[in-house]
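Rest of the complex left out; these chains stay put.
Just so it is clear, A, B and C label the chains in written order, and each chain counts residues from 1 on its own.
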């Protein structure tokens, strides 16, 4: 239901951040993500940042992927 | 269907229905029914018309004047013809600044000069304040078909390849950015350009050029559907081959648009005999308006318009309905 | 690893994990529905793993009589400020698109914040924002009410048709939906956190994964569902965005402005506590009170439309007798077709 896209906060002025995504500059409200810092990625939904993207977790997701592919390896082995 | 809606003018299924039910049935003749960008008269003369109502009147990368000339130069060329003469008719709101009118007229003259066409007849109407929003321009255009050309929306055949002359959606996004106060860095400029010189070179390939169409309202998606319908074929394009600027893609993600629905005003879709595909691509790339040209698909006999996705899957391409609306879901 | 290669790998894993039996995964969120169709993910899945769409398209679940009341509001000399999504949705007699064509002032905004700004700049106009949507949308709207109060903007109000997710899922399962797992909405959950879904596993024994919206996110989530379906739990795949506790600030502002109420969902009927209304403290911003508007009369079903069954996951859109014949994107009969993320629209547009 909710088209939200990650954008990079490039400037912060009070309750508003200027964000950038592939060259698109938007001013968004950061009232709901008060801890956001310049350089962070935020998920923007209808003009409001609803979440700061967690870089470590993003990394972890990739790791999770690697981990899951182990299943494949295991299974392949099992089939041997 | 009891009132005309914005969607009826947006290029897409609603417009197709309006045109078929209201106009085509009533005017009914072989020229109009051909559903080409330009009618073919006397065997080798093309005739086309378009009204331009773009808002804002001056937009990033162009203005209504350049658009009005390029739009008709391009349509007049799309049967494999050399455009020669344009008419232009202005409808102007009382109170419109003459200085802006001068800028528009100058821009038209420059575009006509660039395209090598002459504006040979005109008309000016002034309507009372509020009777029109600023200025509208109609242009009609005449071209002469190149020798040995046989270009028609009906000519696509399975096996042919589909090319586009450059990046997709620049005009539509430039307009959108001006209207929705989206900012781009660097700014997205409209691609509005005359394509007749590019077409002139392309036509050295003669009958190998099967279809030419400029993906204006309704975008690339709508043109593919039109070709599919009028030629009775299917078309498949490759998602990973589509030239599109990152910023256009980002803005589409942001607002929920499909860039295949965005208007282009300086691009053409060509269907070309597979044997000449690379040659056609080279010709396009050699032109100043074809640098980003790409082979984006192929004609098949599926009767469907599909896209091979990044994910190795295939799906039907979403056909535009009409009005483009930013959305949240 | 290249994305296409990763997809290929995912397919292999899914094949390996395939439990063999019919395995229904309900994607609750309309954006997942669209993503699945757009990426063509069904082609990757084995036949027995079915992706079915749940009640997560805010337009689709908006009741017919709610739409009618919006149309009534449009006739009260106000500016209707709305997301683009709502423009083409037909009520019993009209749509906002048709009302706009008839001269009513209907304006599309990308954000409620833009609508508030418009109201501020046009003090002589009454601007009413139509609040549809779930937990993702609600804070955005809440922020505008808060700001309107702080800035003392008197000509802005909200017609609140918001709905909340957990109660609807409960109703579905209580209604006997045969679902083996839920693909849970990523952005709703960014606000709510994961705890609101606990009851799915605990009370109904159905697991769920909160998923992102990339093709790989979705496939990964499906893999997670397949892996764990025997010991159902609520997991988060979309950890980069969703925290377990959700967005506490957003939860606070929702609670500040809104309180729960009953709400009618199209196809699901009235669900206790599944709607929101504006609290008394903010009643000046409640368009329902300000303009004395409410959903009119009984909810009338649209003849032949099987949106209800589609929303419950009972049938695929192309099993509806009207699909593609009478009911098309250009001339939608039901809301599942009119909404750009409705499951019928997704099937119609993308062929599956």
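The definition used in the following text is that a contact is a pair of C-beta atoms (placed from the backbone, for glycine too) under 8 Å apart; a residue touches a chain by one contact, two chains touch by 3 or more.
Not measured: the values here are computed from a predicted model.
Asks: Per chain label, how many copies make up the complete complex, given that just one of each kind is displayed?
Replies: The complete assembly in this structure file has composition A x2, B x2, C x2.
By definition in this document, only the chains that are shown with their structure count from here on.
Asks: Pick out whichever of the two, A-C or A-B, is joined by more C-beta pairs in contact.
Replies: A-C
Asks: Please work out the Cα centroid separation of subunit A and subunit B, and write it as a whole number of Å.
Replies: 36
Asks: Spell out, as numbers or ranges, the residues of subunit C touching 2 or more other chains.
Replies: In subunit C, residues 30-31, 57-58, 83, 110, 133, 137, 341 touch at least two other chains, as defined above.
Asks: Multi-chain contacts only, two chains or more: what residues does subunit B have there?
Replies: 256, 327-329, in rising order.
Asks: Quick one: in the complex, what on subunit A touches subunit B?
Replies: 1-3, 5, 20-26, 44-46
Asks: Hey, which residues of subunit B end up touching subunit A in the complex?
Replies: On the subunit B side, the touching residues are 182-186, 188, 245-247, 249-251, 253-254, 256, 327-329.
Asks: Under the definition above, what is the set of subunit C residues touching subunit A in their complex?
Replies: 6, 9, 12-13, 16-17, 29-31, 56-58, 83, 110-114, 133-134, 136-137, 139-140, 143, 185-188, 190-191, 216, 220, 223, 227, 237, 239-243, 247, 249-250, 253, 341
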